[in-house]
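Once you've had a glance at the structure underneath, I'll fire off some questions.
Up next, chain A:
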Amino acid sequence: MTRIPPTGSPAQAGPDLVLQYRGVRKVFGDFVALDGVSTQVRRGEVVCLIGPSGSGKSTLLRCTNGLEKPDGGEILFDGAPLPSDEAAMRPVRRRMGMVFQSFELFPHKTALENIAVGPRIVLGFEERKTRELGEALLAKVGLSDKAASYPANLSGGQQQRVAIARALAMEPEVMLFDEPTSALDPETIGEVLNVMKALAEEGMTMVVVTHEMSFARRVADRVVVFEKGRIIEEGPPEEIFERPKVDRTGEFLSHIGWSA
Partner candidate 1 sequence: MKLDWWVVWQHRDALVEGTLVTVALTMVTMLIAVPGGIMLAVMRLGRSRPLALASASFVEFFRNLPLILVVYWAYYVMPILLGVQLDAFTTGLAALALNVSAYNAETFRAGIASVRKGQTEAALALGMSRWQALREVVLPQAARRVLPVLASTWVSLFKDTSLVSVIAVGDLAYNAMRVRSQTFRVLEMLTAMAVIYWGLGYPQAKLVDWLHRRFGVRE
Partner candidate 2 sequence: MEFDFSPLVDSWQYLAGGLLLTLALSLLTVLGSLALGTAVGLARCYGPRWSRPALAFYVDSMRSVPVLVVLVWMYFAFPLLTSVTLPPFWAAAVALTLHIAAYVAEIVRAGMVSVREGQMRAALAIGMSRRQAVAEIILPQAIVRMLPALGSVLSITIKDTAIAAVIAVPEYMKRSETVAGQSYHPIEVFTVAAIVYFLILFPVTRIVDLIYGRVAHLGRS
């Protein structure tokens, strides 16, 4: 994907860096999920996190919006450390959008209501405004005709597109995707990836945990490779996929059947 990333050295602090991870550690009992992870995400960048299952990619994402609390290191959002207090975390979460592998649409609400619930409850918008917002977002993801449908009546791909619209309704500064297509049938993966690609082209800052390597190759500005809780390599997709510097990266890619 040829988009011009913002200029400046990656180590510069400031509003240019949406997310900064410094030595992030997370353990679950005896299991070390993250072992000192450091990287960053610049505004407008699309960063794909790849690696074997259990290597810490999802854990890092969940630490980013406070669903997990790191045991060590720090995470900075817009230059400020993430608050440890649950109540203080709420306004931060409003500025991030998250899309889950299992979609997690609210089954007792229609597609439109799912999208509208955030603005209504959290931002306090009035009925008419949330409805207009919801309808616009449904159109954006190509599901205008499904406004009154319940999640049970939508395919996996449709549900995930509604989930993306629901996250976008909060007008986040960064979108976090946790294996958004892993639970989808192969036929529906494409429709979700197309929505994500369009979002990237509009300049949305995105952090995507994924196994869809062709998506990462075409859409990502940077690819970060995880293994056993550590980053073993990161760089532009051309490098990672065609000329990996680290052996383990090459082994992982061939193991999953990637050919350059």
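These made the cut because all candidates are chains of the complex that A comes from, given by their letters.
We take it that a residue touches a chain if its C-beta (ideal position, glycine included) is under 8 Å from a C-beta of that chain, and two chains touch if they have at least 3 such contacts; residues count from 1.
Since the structure is predicted, the reported quantities are computational estimates derived from the model, not experimental observations.
Note on this complex: chain A touches candidate 1; the remaining options among 1 or 2 do not touch it here. Of all residues in chain A, those touching candidate 1 in their complex are 65-67, 86-87, 90-91, 93-94, 96-98, 100, 102, 104-108, 117-118, 121-122, 163, 166-167, 170.
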